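Okay, handing you the structure first.
A protein chain is absent from this complex, but the other protein chains hold their places.
Right, chain A next:
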Amino acid sequence: MFEIKPIFNALCRSKVGAILLLLQIAITTAVVSNASFIIYDHVQYLNKETGFPQDELFRFTVLTFGKDRELSQQFELDEAMLRNIPGVINAVTTNAVPLSGSGSSSSFRLKPSPEESESVNAAYYFADEHALETFGVKLIEGRNFLPEDVRITNTIENAPNVAIVSKAFAEAMFPDEPALGKNFYYFGDKPLKIIGIVDTMLSPWPRSSRPPENTILVPMINPGMYQHIMVRTQAGERAAIMRQMEDVMLDAYNKRVIINIEALDQVKQDYDASDVLMMRMLIVIILVLVSVTALGIFGLTQFNISKRTKQIGTRRALGARKSDIIRYFLVENAMVCLGGLFIGSISAVLLGTQLMQWYSIPALDNSYVAVTALAVFAMTMLAVVVPAKRAANISPSIATRTV
């Protein structure tokens, strides 16, 4: 009924067009399945919860050149002044700006050096007891820092001995037991006791292959000429407060420069700019490839019909119904397409493995190959329907004419 064998034999005998189409379908399947997986991965990433109320936060950087102020006191004066601005919820001095692509990370050990120990990599934020409220992250266990927990220091000896960690870090460091109250170690043998656990709090590198969920808050201020300040405002008041930030900071002390006044969602947007660009390019590539393949199939079928006009008329004369002619072209296309999809699916998996190695992207989910293959199959069949219907309308009387 489907004439599979004669169609297959006929394809084998005149195979150039079929092979070209098959390769086109294979390439489309391989590229589109990987590209759509990468796009999905990016969309997932862009929609990922960061833990920060990004539309309420902004950051700026203070470059102090004046020598007549004690920096270890100035940051507290600045924070206090900022908290008094109407509309400001809280403000904190920190060593790193979340989601900005710039910060610090380290490996933290389960046991002190020189003991053999598991270690977990995590980004760390130095900040005082205002960090939790300013960052807007949710404390799910334990407590916030107390003022006496906070160390203002430049030396390891005076480094604090407590920390608030993210839930992800706690689970990574202590997978089989509750983390609260446990110690872990930094700078080799310096213990940090977990006094609080927050829900999601991403690192400054949300796109990193190292888990960006692994983060630590350390109650420490490292006073310097170059400081980041994070400010959280009431919703809707951020823009107005950002506009006056340079003036109020310079009014408080003018021997310094205020730069990089930037909303946190803009910071994230800048960090993601290359990803968004790549995603758009991939979408364009998918659209172009799919369109070219569909047009290729449409064109090849049209060409085959014009080349086989007499043959189609003869088939009709010999008893083919219109539906037989449509089915013939659909089966012929399906056979080429299935061959292309088979090669394309294998290529997609191989390409996915290579991309994973080259660009550290997650392993291709095979369901993407399957869905892409189904979509390509449906698209090619749709591309054939119109020319096949046209072929079916060729009059059987063409068989007796000289064409």
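Quick notes
The working rule: a residue touches a chain if its C-beta (ideal position, glycine included) is under 8 Å from a C-beta of that chain, and two chains touch if they have at least 3 such contacts; residues count from 1.
Quick note on the criterion: contacts and distances are computed from a predicted model.
Entry comment: the absent subunit's protein name, as recorded by UniProt, is "ABC transporter ATP-binding protein", drawn from "Glycine reductase complex selenoprotein A", "Poly(3-hydroxyalkanoate) polymerase subunit PhaE", "ABC transporter ATP-binding protein" or "Hydrogenase". Screening A:Asn161, A:Thr314 or A:Asn366 against the full complex identifies A:Thr314 as the residue touching the chain left out. Although one chain is not displayed, its contacts with chain A can still be listed: residues 1, 3, 6, 9-11, 13-14, 310-311, 314-324, 395-397, 399-402.
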